[in-house]
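Have a look at the structure that comes next, please.
A selection of the complex's chains, in situ.
Each chain gets a letter, A, B and C, in the order it is written, and its residues are counted from 1.
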Amino acid sequence: MSESGNRWTTTIGKAEPDRVLLRGYNLTEDLLGKVSFGEMTYLMMMGRRPTPGQAKMVEALLVVLAEHGVTAASIAARLTYANAPEALQGAIAAAILGAGSVHLGSATDCARMLQEALADQPADADLDKLAEATVERFLAQKRIIPGLGHGTHRGGDPRAARLFEIAKETGVYGRACGLLERIEKIVEQRRGRLLPINVTGAMGAIDVDLGLPWQVAKGFAVVGRAMGALAHLTDEVREPLGHQISAHVVNNFDYQDPPR
Amino acid sequence: MSESGNRWTTTIGKAEPDRVLLRGYNLTEDLLGKVSFGEMTYLMMMGRRPTPGQAKMVEALLVVLAEHGVTAASIAARLTYANAPEALQGAIAAAILGAGSVHLGSATDCARMLQEALADQPADADLDKLAEATVERFLAQKRIIPGLGHGTHRGGDPRAARLFEIAKETGVYGRACGLLERIEKIVEQRRGRLLPINVTGAMGAIDVDLGLPWQVAKGFAVVGRAMGALAHLTDEVREPLGHQISAHVVNNFDYQDPPR
Amino acid sequence: MSESGNRWTTTIGKAEPDRVLLRGYNLTEDLLGKVSFGEMTYLMMMGRRPTPGQAKMVEALLVVLAEHGVTAASIAARLTYANAPEALQGAIAAAILGAGSVHLGSATDCARMLQEALADQPADADLDKLAEATVERFLAQKRIIPGLGHGTHRGGDPRAARLFEIAKETGVYGRACGLLERIEKIVEQRRGRLLPINVTGAMGAIDVDLGLPWQVAKGFAVVGRAMGALAHLTDEVREPLGHQISAHVVNNFDYQDPPR
C-alpha cells in the first residue's frame, strides 16, 4: 500500500507470466510485427491506436529532429562510449542529456503558450482574437514569443513548413497549429518583417493538436535523438574516433597557471 | 585538424544552412513524411535505406522490449521527473541507464557469440558443425551460453518465437539466426531438456543477420525504452505519482542505528 | 584550431607525461595527501587555495545536502544498479539526475536574486534599501521570493541556521548572506509571520559570498548527492534490495485497460 493506504491504477501495461498487456493489447499477438514504432509510440502515449494520419504525423515528429550529422550530442555519445564501452546505455544517455532548453526548449514553451491560450475556450473560439491576445500578453510581459524565428532560415524553416504540410494532409492540423500561424502573422504585421515559425514551434503546436500535455512536447525529439546517438555509436564501433576527438579538443587548449 | 593533422570523414550527415543531409538524403525532401521511424533507424545505422522486409524487422525490434508496464526503468523516470520537471531529458536518461547487463546483456553476449563464430567462415559453412564447436567452447570454458533460457517461459519465450517468425517472413533470417537455433537444439540434446531461445537472444541473432556489430546489439531496446519512459512520463504529467511512489518505498524502510 | 582559428586557454589543469598540474599545483607533490576534498573543491572551482575558514565552509556545503536516508535519488540509484551493475557510474548518474528544480532550484534562484541585486553596487551599499527594493520587485512581478519558507520547519530550518553560524565563524558571511537575512526580516514584517530562510536559500547566499556564479549554486549539493548515492550503492552490494524495491512499487499498481 502507498503511504495513504491507496493503490494506484495504470492503463499503460502489465507483464504477466505468459503475456505482456500494453494499453489493452497483447504485445505478441496484437502489436509485434503489426505496428510500426510510430504507431506504438502513439498507442503508448495516448492510450489508443492512432488513425493512419496520426501515425504518419508521429513518424514525422520522431524523424524530424533525430539527426543532424555530427553535433554536440553525438560527440558526447562518442566520448562517453570510448571510455565506457561496457555501457552503451550510458553513451546514449549522455547524448540525450543535451536535449535541453537551448534548442528544444522552444517546443515546450510554444506548446505551453498554445495550450494555455486554448484552455477553457469553446470549440468555436475566435482564433484571430486569441492570437491577438496572446501576442499582447507576451509583449506586455516583455517575453519572447516562443516558436518563431531562426538563426539561418530567415525566409522560413523548411522543416516547419513540411511538418505543417503533413499535419494538414493527415488531419492532425487543428486549433493549436492554426493559432500559431495566426500569431506568426500578427507578429509579422507588427514588426513589418516575417519571423517565421521554426521547427520546434511547429512541433510544439502539433503536439498540442495531438492531445499531448506541453510538458512532454520535446519528447519525440528526445526519442529521436536516442536513435541518432545509436547510429553514431554504431559508426564509432566500426571506426573508433572517440579518443581522437577528445585529443583534438584537448590539444586546442593551452594551459596557464591561474593568477595568484 | 586532429592531433595527427588528420581530418575525419563521416557519412552520417551534415547540417547546412538550408538543408540537412543524412546518409545521402535530404531530410525535408526525401525523408520527412516519407519514411517511418523504423526505416529512418535502419538508414541511419546501416547507411542505406531498408527493403520493406528489413524495415518491418527493425520496427519489431524497436517495439518488442519498449514497454512492459511499470518497471524499474519507468519508476526511475517518474522519481526523477518529480524532482526535476525542468529536464524531461534527464528523466528519460534515468530510465535508459538501467538498460544494463542484467536483462539486456544477453542480447550483446549472444550477438557476440554468433558474430565471432561466423567470422571468417565461408558463406556455405556448415552451421551444425559451427553450433557444435560453439557449444563445446562455452562448456569447456564453463561459461553460460547466452540467449537461452528464461525464468518463466520454460516452454519457449513467445516474443522470441514471434521475432523469428517475422525474421523468416521478411527474409532477414540468416546464418546467425540459424546458428542460434542449432545451438538451442544441441543444448537440448545434451541436457535432455529444452532451454529455449529467449527474446534477447533472438534480438542478438537478428541484429547480426541485419549486419550490425554485436556491441550495439541492445541498441534497439534502448531506443524503445526511451519511448516507453516517455509514455510513463506523459501519464506522470497527467496524474503525478512520483512523490507518492517515493514515499511508498521510504515508508517500507525502518531505520536503525548501525552497530558501534 | 577552433572554427575561428583561435586557441583556448584554461587555468584548470593539464596532464603531462609525468605530472598533473592543477590550478598551478602539482597533484602528486602539492595536493595528494595534503589537501582535503573540500580544499581541493575550492581550489578547482575558484582557482586558488582556500583559507582555513573557506575550506571549512565548503566542507559544510558539501555535507549538508549529501544524504537524507532513503530518498527518490537513492531509490533511483538502487533500481539502476540492480539492472546495470556493470556500470556503477550510471547508477550514480541516475541519482544525480533528480537533483533538479523542485528541491534544489531555490539555491539557484536565491543565488541569482542576490547576485543580481548586488551587481554594480558599491561595497558600502545600503543592504536594507537593497533588500527593500528586491522584495518590492518580486512582489510587483508576483514572483515567489526564493530561499524562504519550508514545509515542516516553520520556526526556522536548523540546517540553514547552522550554515549561517559556520559562515560567520569562518568569515565567509558577507553581503549576500546579509542581504538574504534582511529580506527575511522585511518579508516577516509584511506578512506578520516568519517565513524563515531555508537550507537551499542559505546555500545560495553563501555560494555568492564565496564568489561563485549563481548558475552553479547547487553544485555542492550535486557532488554531495553523488557521494550519498555511492553510500546507498555500497549497502546495495552488501544486501541487494533493488529488485525487491521495484516489485514493491509494481505490486501497488493495478492495471486496467484504457477506455476505448
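Just so we're on the same page, contacts are C-beta pairs under 8 Å (C-beta built on N, C-alpha and C of every residue); 3 or more make two chains touch, one makes a residue touch a chain.
Worth saying up front: this structure is predicted, and the values here are computed from it rather than measured.
Chemist: With 3 copies present in place, identify the total for the complete complex.
Modeler: 4
In this section, only the chains that are shown with their structure count from here on.
Chemist: Same or different, please, for the chain A to chain B contact, judged on whether over half of the interface numbers appear on both copies.
Modeler: At the contact between chain A and chain B, which are copies of one sequence, the residues are largely the same (over half shared).
Chemist: Most remote chain relative to chain B, going by C-alpha centroids?
Modeler: So the farthest one, by centre of C-alpha atoms, is C.
Chemist: Quick one: report the Å distance separating chain B from chain C, using the average Cα coordinate of each chain.
Modeler: 36
Chemist: Go ahead and note the Å separation of the Cα centroids belonging to chain A and chain C.
Modeler: One centre to the other, that is 29 Å.
Chemist: Where in chain A do residues touch at least two different other chains?
Modeler: 1-2, 8, 10-14, 21, 86-87, 89-90, 93, in rising order.
Chemist: Which of the residues in chain B end up touching chain A in this complex?
Modeler: Going through chain B, the ones touching chain A are 1-4, 6, 8, 10-15, 17-22, 27-28, 31-33, 35-38, 40-41, 44-45, 56, 59-60, 62-64, 66-71, 74, 85-90, 92-93, 96-101, 108, 152-153, 158-159, 162-163, 165-166, 169, 212-213, 215-216, 218-219, 222-224, 226-228, 230-235, 237-238, 241, 244, 247-248, 251.
Chemist: If you look only at chain B, which of its residues touch chain C in the complex?
Modeler: 1, 69-73, 75-76, 79-80, 82-87, 90-91, 93-94, 97-103, 105, 242-243, 245-246, 248-250, 252-253, 255
Chemist: Per the contact definition, I'd like the list of chain A residues that touch chain C in the complex.
Modeler: 1-2, 7-14, 21, 23-24, 47-48, 84, 86-87, 89-90, 93, 252-260
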